[in-house]
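What follows is a single structure, written as C-alpha cells, with notes after it.
In this view, the complex is presented without one of its protein chains, the others remaining in place.
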C-alpha cells in the first residue's frame, strides 16, 4: 500500500450516493461529488454506508458505485467501503468485489433486522473480514445498543477478528468510547461517527471522524477538529455550539435528507436526487433562505486555515 | 375471492423457507412443508416473513418461493406474503408480483434499518398497499418499539392505508393489543405474533395467530386456541405452562434456529437447511433426546380433538 | 394463623390512603374505605403500596395507617403491608412494626432511587424479610425493568429469601410471568399487579391480583376473574375489552388520580383527598358525566353473581 493510502485518521465523509428518479445511482453526479470532496481536503472516503444508502441498494448497484468511487479517488485518498447487508452471504460477496476493485478497507455494521446474540455478531464480522486481505473496520451504531460495547469481553473478541484495523463507532456516550479506546489501545484506530460530537470525541481518543455532515461542511469540520486538537478550546467550543444548534434545528423538521438535498444543490450545485429508503421520503419543502442560513451558520463558525478555498 | 380464501383468522404458520447449502431456496422441501402444514389443518400460510427469511433473500428468490407456495396451497388455504425490505421500491416490486402470482394478501414490516419517523412509516405502508388491490396487513413487531402503537392517532392513520384489512401484531403487552383492537374494532382483523402468548392474545381480541412455532406444533397450538376460546381454561393454562417452559428452555440456548432445524427433521423428516441470516448461524448441537423431549412436551400438553391425526 | 387469614390468592385492592388537606392521613375515611372493601368481598388488603402512597409518607404515619387497617379488618381478610422505602433501615423498622401490629404479611419493592445491582437488591430483600417471622412478598414493578426477571438465576435467589411466600409481579409481559411461575412452581404464590391484564394473568398461573382498580371496581373485577377461570371466555373477553378501554381513556388524560378521587366520591361517597406525590397533583377537572360513564362502563361489563349487592 502506498503511503498516501494508509489509513491514519482525519475527516472522512460518509459519502452520499446520488440517485436518478428511476432509483438507479447517478454515477456522474457521484463522480463530481467525490472529486469535490477530495479537492476540499477530506482525508478519506467512506462509501455506501447508511448515508450512501448501500443497504437499500441491490448488490450490482453497490458494486458499480464502488468501482466509480475508486476510479475517481485514483489513490488521492483511501477508500473504505461499507458492505453490511441483511444476508452475511451478500456482505461477503461485496467484500470480495471490493478487494478486487481496489478499495483500501472494508467495513460492516452488525447483523441487520434479525436479532442476533453476541456469538452471531462476531461470527458475522469474522466471515466478512476473513473473505479478503483488506483491513476490516466494524461499524457499531447506537441503534444496535451499547450494551455490547460495555461488555468486558468485547475488546478481546474484537481483536480476534481477522484483519481488524479499527472501528467506526457511532455512539454518543464518549465514556464508553474512551474505555473501548483504552482497552484496544495501540491496536485499533477508532473513528467517531457522531458528527454532533466531532470535537468531543477527540478527547476520548478518536483518531478521526466519519459522518454525513462532512459531505456539506468538510472544510469547516476539519478546521474545528484541528482547533480542538491544536489547543484552540474557545474556537472549538464556538464551532460546536453553532454546529449542534444547526443540527438540532434540522432534525426538528424530521427531514434531514431534504435539507441535505437542498443544501448540496445550493452550495455545490449537485443534485443528489431522491433517496432510496423511507427515511429520505420528502416531507417538507425547505426554503432557500433557511438552507442558506444553516449552511452559513456552520461554515462561518470556525476560521479556515489560510490558503483554503 | 372464493369463500375458502377469505381471511377469517385462526392459526397460521409463519412458514419456514428451507435452503440448500448454496443459499438457494430448497423448493422441493418447501413444497413438502407447505403440503404437510395444510394437511395438518392450519388456517392459512404466512410466507417469507422473518421466519421465512424473506428480508435476507434477493427479490428473484422471494418470487420463486411465493410462486411455489401459491401453487402448492392451490386454494386450500389463503396465502399472505410478506414483502418488507430495506428499500420501499423493492417491497412494491414484490407486492406487484404477489398480486400477479395469485397471493391472497400482502404484509410488510415498517421500514428496516433506516430510522424513520411516523410520517415515513405510514408513507412506506401506503406505497406498498396502494401498489395492488390485495388486502394489506401491516406487520408490527416489538423490535420497532411500541410507542407508536400507544399513539392516540395511530388507529386513525392505520385505517387510512389503502386496502388495509388487518394487522400482524407481535408485541407482548396485550393491553396495548387490546386497546388497538377496540380502537379499530370491526374494521381490522388482528393476528397475534407472540407465539408464547397464543391463548392470552385471544382475550384481547386477536382473531388468529401467526408464528414460527406453528411450523412444528400446529395441531397442538390450534387445539390450545380452541380450548381457551371454548371455555376450557384449565386445559389452556396447562398448555401455556408447558409451551412457555419449552420456549424458555430453547431460547436460553441462544439457538432457536438450530432447535427448529433438528425438530423439523425429527418430527417431519424435513431438512430446512442452513438459514440465511446471522441469527441462524449454528451454535450448538442439539441432542436427539432434548429435541424429542421438547417436541413432545408441547405436543402432549393439550388434548387433540378426536379424529385429528 | 387462623384459616381465614391464610393468603390463598384472589382479588386484593392496593388500598388507597385518604389524606387531609394538611397532608396527614384521613384515618376515619380510611376506616370506612377498608370496611366497604371487605363488605364488597375482596379477598385481602394490600396497604401502603404505591397506590396507598406509603413511600411518600413519613414512617410514623405509615404505622398509624397500618394499625387502623388491621383493627378494621379484624381478621375478616388478611392484611399485607408494603414497607418499601429509600432506606433499607426504614423498611426494616416498618416491617418490625407490622409484625407487632398484627399484619399477616410484609411486602417490599426493590431499592428505590439509588441504582442497585442484583446483589444489593437481594440483600435489601433479605434484610427486610429476616426482620420478622411474617411471610414476605417481594413486589416487582416494571419500572424496575424486567431484565432481572429473565435472569436464569433469579428464581433460585428468590427462593433463598427468608420467609418468602409469594410475590407481587407488576409486569405486562405474561410470558415472563409464566416462566417465573413455572420456575418457582408450588413454592410461591404469584399475584399479578397489572390490572389491565387481570384475566390474562390467570392464564400464566397468577393465583390472584393486587391493584388500584379494585378500590373502585372490586366486585366486577372479581366476577371477571371468576368468569375466565370458570370457562366463560366470552364474558371475560367482553369485560377486558370494556376495562382496557376505560383504562386507556383515563390514562390519556394523564390524571388517573383525579379520576379515582372523583369516582370514589361518586360511587362510595368517600373523599380520598389530595395525594402526596407529584403523580397525584390535580391536572384536570373531571365532569360528573364522564366519571359516571366510565364507572358504569366497567361495572356493567360483567354479570355479577346472584346475591351480590
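Going in written order, the chains are labelled A, B and C, and every chain counts its residues from 1.
As a convention for this text, a contact is a pair of C-beta atoms (placed from the backbone, for glycine too) under 8 Å apart; a residue touches a chain by one contact, two chains touch by 3 or more.
Everything quoted here is computed from the prediction, not taken from an experiment.
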Touched by the hidden chain, restricted to displayed chains: A, C
Selected residue (touches chain absent from view) among A:145, A:230 or A:305: A:230
Contact residue for the chain not shown (choose from C:28, C:123 or C:234): C:123
Hidden partner interface residues of chain C, rising order: 23, 50, 53, 55-59, 86-90, 111-117, 119-121, 123-124, 143, 254, 276-281, 283
Touching residues on chain A - with respect to the absent chain: 152, 172-176, 178-179, 181-182, 194, 196-197, 199-200, 202-205, 228-233, 236-237, 240-241, 244-245, 247-248, 252
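In the analysis below, only the chains that are shown with their structure count from here on.
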Relative orientation of copies chain A and chain B, as a Cα rotation angle in degrees, nearest 5: 180
Centre-to-centre distance between chain C and chain B (centres being mean Cα positions), rounded to whole Å: 37
Numbers and ranges of chain B residues touching at least 2 other chains: none
